[in-house]
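One protein chain is absent from this view; the other protein chains keep their places.
Our next item is subunit A:
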Amino acid sequence: MPVAASAIYFLNLRGDVLINRLYRDDVGGNMVDAFRMHIMQTKELGTCPVRQIGGCSFLYMRISNVYIVIVVSSNANVACAFKFVVEAVSLFKSYFGGAFDEDAIRNNFVLIYELLDEIMDFGYPQNLSPEILKLYITQEGVRSPFSSKPSERPVPNATLQVTGAVGWRREGLVYKKNEVFLDIVESVNLLMSSKGSVLRCDVTGKILMKCFLSGMPDLKLGLNDKIGLEKESQMKSRPTKSGKTIELDDVTFHQCVNLTRFNSEKTVSFVPPDGEFELMKYRITEGVNLPFRVLPTIKELGRTRMEVNVKVKSVFGAKMFALGVVVKVPVPKQTAKTSFQVTSGRAKYNASIDSIVWKIRKFPGQTESTMSAEIELISTMGEKKSWTRPPIQMEFQVPMFTASGLRVRFLKVWEKSGYNTVEWVRYITKAGSYEIRC
């Protein structure tokens, strides 16, 4: 049964109810007490996101300082439930203008109740597209487009759009200048052993799109991915152009993309929602260009002293540079004194996370930088267990660089009025979980 929820609760960290909405009669009125008693106030919190208490199951997520708890008593679709929460939160964010936390909920509780009534019926998720909902659920309820007084901008076909085949875009949009912004954002995930061999490495990328297009445009996106190119040359019966092609392990698309067409023709064609959205996500494991190499050496000198040496090399093009580079080098809990030398940037010992945090604001390509630190430890009695070293973690952003090598080849826009569009493309690579064991 694809039911996703019998009831949904929003709680703050103390367990106070911020919002509650019952969708079905099969769970008791205040199941939230059971959640507080058996999960929140015990060590269970955080050990498993799906728990059964009595006859009910609790599915919960923490988002900033709010717990969102779904209660069900049937064999509900858990994937659907969690995805619904994720989507609902992004919907709320789009309504509140960014933040989603306890204060935002309290300040908008009427709106949230209204939305909760609209986006789920009897436990079945309905249309959650912010674009469409904003047509008729407005922040100023007084200006409802359906109040019997004729308002300035009526949207008579809102209901048709909610339920329509293109349920994510409203009709009749007009822009003076038709523009599309494409952002290719890649996260590199790396797990490297202390000896420098790559244990796991992959890139998860997403293509974010911001559309300011009039009417109902049909878009088609072309990338330098292998399958797409092969299919294209096959259809046009001409050989593939030389140049780098990328093999995508997997792609997932926003609901606007015609999946059947992608499956048969390997083209990404869609009618985009208005404004900002995530067009597609992809994953690549082969041929990843790592932007940074990290070479740590850690020497334990006796029981109270340690020497840490970390060398970071940038291996992307010399004309590019990385921004906001942070290297977190873990040190033992009983660290007493630290002293460092860095060739660039700044290092600091942060006791609350037991790490030396080394920050470099701008890191040019094809260069290297080192930090050497000396650490004095408090000698503790009977500390037989050797220190288990957590991995070194790194954060960075490299603009105009893609770790996968993915490029946008074309973006075609068709609209019956035949206007011209301006397309902007940006690339950026960020660190996902970039970990080096030491």
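What we mean here is this: contacts are C-beta pairs under 8 Å (C-beta built on N, C-alpha and C of every residue); 3 or more make two chains touch, one makes a residue touch a chain; residues count from 1.
Definition applied: contacts and distances are computed from a predicted model.
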Protein name (UniProt record) of the chain left out of view, among "Beta-adaptin-like protein", "EKC/KEOPS complex subunit BUD32", "RNA polymerase II transcription factor B subunit 3" or "Sister chromatid cohesion protein DCC1": "Beta-adaptin-like protein"
Subunit A residues that touch the omitted chain in the full complex: 1-3, 16-20, 22-26, 28-31, 33-34, 37-38, 46-50, 52-57, 59, 61, 72-80, 82-84, 86, 96-97, 99, 103-104, 106-111, 113-114, 117, 121-122, 124-128, 136, 139, 141-142, 144, 146-149, 158-160, 162-165, 167, 189, 191, 193, 199-200, 202, 204, 249-255, 258-260, 262-263, 278, 280-281, 283, 384-386, 388, 390-391, 393, 433, 435, 437
